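Structure first, commentary second.
Yeah, one chain of the complex is gone here, protein chain that is, but the others are all in their spots.
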Amino acid sequence: MTDYIFGGRREGEVPRTHEGRNPRDVSHLASQRLGVPVAWWGIAMLVASEATLMFTFIGTYYYLRSKTPVWPPVGDPEPHVVVPLILAGVLATTSLPMQLASMAARAGRLVATRRLIVLALIVQCGYISYEMWDYQHELQTTTPSHDAYESIYYVLLGADHGHVWIGILLNVWLLAKLGRGLTMYRLNATIAVTWYWHFVNLLTLFVIGTLTSATLL
Amino acid sequence: MTRLRKLSLLQWFGLFAAAGIWLAQHGIGQGMAEARCSAAGGGISNDAVQIVLMIVAGVVILAAEAASVVVFRATSDASYHSPPPVGRMRMIAIATMSTNLIFLVIILLDGIASILDVACRNS
Amino acid sequence: MLALVPLTLLLASCGSAQDTLNPQGPQAKTIASEFWWMLGGCVFALAVITGLLVLAWVRRGSMGPGREPGERAGWIVIVVFGIGVMVVGLVVLFFVSDVHIMGQTEQPAAGSTKLTVRAIGHQWYWEFDYPGTKHAVTADEMHIPVRTPVLIEAQTTDVIHTVWVPQLNRKIDTIPGQNNEIELYADKVGRYRGQCNQYCGLQHAHMSFYVFADPPAKFEAWLRKQAQPAASPTGELARAGRNVFMTGACSACHTIRGTPAHGTVGPDLTHLASRTTLAGLTIPNRKGYLGGWILDSQHIKPGNQMPDINLDGPQLQALLAYLGGLK
Partner (left out) sequence: MATVELPARERVERLEQMWQGKPGILGWLTTTDHKKIGLLYFWTTLVFFAAGGAEALTMRTQLAHANNNVVGPATYDELFTMHGVTMIFFFIIPMTTGAFGNYLIPLLIGARDMAFPRMNALSYWIFLTSGLFLYIGFATGNGPNGAWFGFTPLTERAFSPTRAEDFYTLALIFNGISSSLGSANFIVTMFKLRAPGMSFNRMPTFCYAFLAASFGLLFALPVLTADCIYLYLDRIVGTHFFDPAHGGSVLLWQHLFWIFGHPEVYILIVPAFGIATSIIPAMTQRKLVAYPLVAIAELLVVFIGFGVWAHHMYTTGLPTIQVVFFGAATAMVVIPSSIQVFSWCMSMVTGRARFKTPLLFIAGFIWMFVNGGLTGIMFVSIPFDQQVHDTYFVIAHFHYIIFGAAVFPIFGGMYYWFPKVTGKLYLERPGQISFWLIFVGTNLLFFPMYIVGLLGMPRQIYTYPGNMGWTAYNLAETIGGFLTAFGILVCVGNLLVSYLRGLPSGPDPWLGPTLEWATSSPPPEYNFAVIPTVTSAYPNWDPEDREEDVRKLADGVMVLEEGHEQPVVTTADGNFSEVIEMPHSSPWPPTLGLCLGLVFTFLVLEKFFVAGIFGALCLLSLVGWHAKEPQEA
């Protein structure tokens, strides 16, 4: 039989997903493959689409600001500065445990993966619970229908919270799946959710930065 | 890094740098122009901003063009039909050599026309 | 098909009252001449491509050896014509039109115009104010002095409309919260037709207006007349008509300067009789049409904001007599 080479490798040398039954197999297969998994590109597409949506909101904020001499307009409360910036920084640190989790999963250390994700989840839930309370509290004083500044303020902040919620739900689902062991599918899922969290953390910094720029800049 | 790896990076720089810097020059240039002429107004003169943007974008595009030419010359023994990675690099180098010039023309038109026209007169 | 292009477009030049290729103002003339130059270039380019397609049909059977015969020739044609010639042509077109001609058609320099007219778009009629005067206001018919640069301030009270007099100058939108300006300069005395050009609702189609370019003396007389309040009605019938107007629904929507009627929904009727047309140039300003309009305006402009006014015969005659007196 002739020696068939495709894209620089033989069919036998190439890892096959359904051979990955336990963490050790999975980490061996993961080390064999080249480039990034299909799931990485999948989440990259979602991040590209969501980033365009969020940066349209941020662009709208600056566009409306360029149209009004006094920003925030007279009569609108100044945005909170210190607490949101600190919390955004805290949320950004959760990228570290998530990245370590995907590395651990790639190395087949399932227990370490689960612990790291749980750690990240706790901080994330802490962040979102305070923010939701703050968001609801702000809605007592002014409403989005007061003027354009309030409209874009609540839409931008609400959209960012929405993405944090989606990230949290993804983490919860990931923990449920990892609870039943590690397969290539769950490894890819961990990598994908990690990249999604890197995006959300960076996005939150940008959003809080934009909203606080009203007083800082 | 192997020679092929370096060539590959140069080729990707040739492809993405020109496109990226045009998008930046376009976004910032027209944004500053509108902001400068709107209610908030004020700020530095439009001509200064446009000249700086045009020069920076021009330099980056010429660098991208140079990168493409280097890759093109380095892969001269192959054709764009050859197997990867040399064939792929040659093809993208050939393509970007011509299209980077289009970006160069756009940023020149942007800068020059924005300076020649009277600032803050509505079209 | 190719011969069709210049032929039909020649026909076009003797076309409608809103013909961009029959310009009567300096800006419209520049744009029209630029169009003919561009058309020439396009017909030439179309001829080149049509030639290549015909050549492909003529050679349809024969081909050189291998899968890429004549590749070199192909590259040369693409790089020379596809990139080279096109870039040069487009750069020239860009600088000629977006720098040179643009200087003529953009917002006029402050102080370069002799008269200012404010064109205010309403849902579905045009109001023309003359800010310099003790407030001359008319609807759908603007008068300007001939051979004088007039500044048009385009504004709106509701949605986006577009002020466009094709034979004089390019169009400009009326954007809420924004004051857009263009210059109108008529070379010859005459009547020029314009139309709202931005979809603005149900009666967008019937939002036309006239621009009368009058000799300066005639214009000054017209303007002085328009600035005065309404003439008081003479004759018994006209006085009864005024009563009908003031007590009925009319005064709630219309303004007649010098009378208690101050409604702003409909146009200003102070000098209604001096206008040649009504209802966005859909009907001439004669008694019969005016009566028909008052009784059933929805028939002529369906969906417009004027309800059908139900008056009996004598009331209508009295009202028409009064309105007829508002010269």
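A, B and C label the chains in the order they appear, each numbered from 1.
As a working rule, contacts are C-beta pairs under 8 Å (C-beta built on N, C-alpha and C of every residue); 3 or more make two chains touch, one makes a residue touch a chain.
Predicted model, so just to flag it, every value in this text is computed and none were measured.
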Inquiry  = Using the touch definition from the header, name the shown chains in contact with the chain that isn't displayed.
reply    = A, B, C
Note = Note that chain A touches the chain not displayed via residues 1-2, 4, 6-9, 11-12, 14-18, 29, 32-35, 37-38, 41-42, 45-46, 48-50, 52-53, 56-57, 60, 63-64, 67-68, 73, 144-152, 155, 169, 173, 177, 183-186
Inquiry  = Need a quick check: the contact residues on chain C for the chain that isn't drawn.
reply    = 1, 4, 8-9, 11-12, 15-21, 27-28, 30-31, 34-35, 38, 41-42, 45-46, 49-50, 52-53, 55-57, 59-64, 67-71, 73-75, 77-78, 81-83, 86-87, 90-91, 93-94, 96-99, 101-102, 104-107, 123, 154, 158-160, 162, 164, 166, 170-173, 175-178, 180-181, 193, 195-205, 281-282, 302-303
Key: In chain B, positions touching the absent partner   = 8, 19, 22-23, 26, 29-30, 33-34, 36-37, 46, 50, 80-85, 87-88, 90-92, 94-96, 98-99, 102-103, 105-106, 109-110, 113-114, 117-123
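The rule is short, and it goes like this: only the chains that are shown with their structure count from here on.
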Task = Chain touch graph shape: choose line, ring, star, complete or other and state it.
result = line
Note = Ranked by contact pairs, first place goes to B-C
Query = Of the other chains, whose C-alpha centre is the longest way from the centre of chain A?
reply = C
Task = Starting from the mean Cα coordinates of chain B and chain C, work out the distance between those two points in Å.
result = 42
Remark   = For the pair chain A and chain B, the C-alpha centroid-to-centroid distance in angstrom is 31
Query = For chain A and chain C, what's the span in angstrom between their mean Cα positions?
reply = 53
Remark   = chain A touches at least 2 other chains through residues none
Query = Where in chain B do residues touch two or more other chains at once?
reply = none
Note = Listed in rising order, chain B residues that touch chain A in their complex are 31, 34-35, 38-40
Remark   = Listed in rising order, the residues of chain B that touch chain C in the complex are 98, 101-102, 105, 109, 113, 116-118, 121-123
Note = The residues of chain C that touch chain B in their complex are 79, 83, 87, 91, 94-95, 98-99, 102-103, 106-107, 109, 180-181
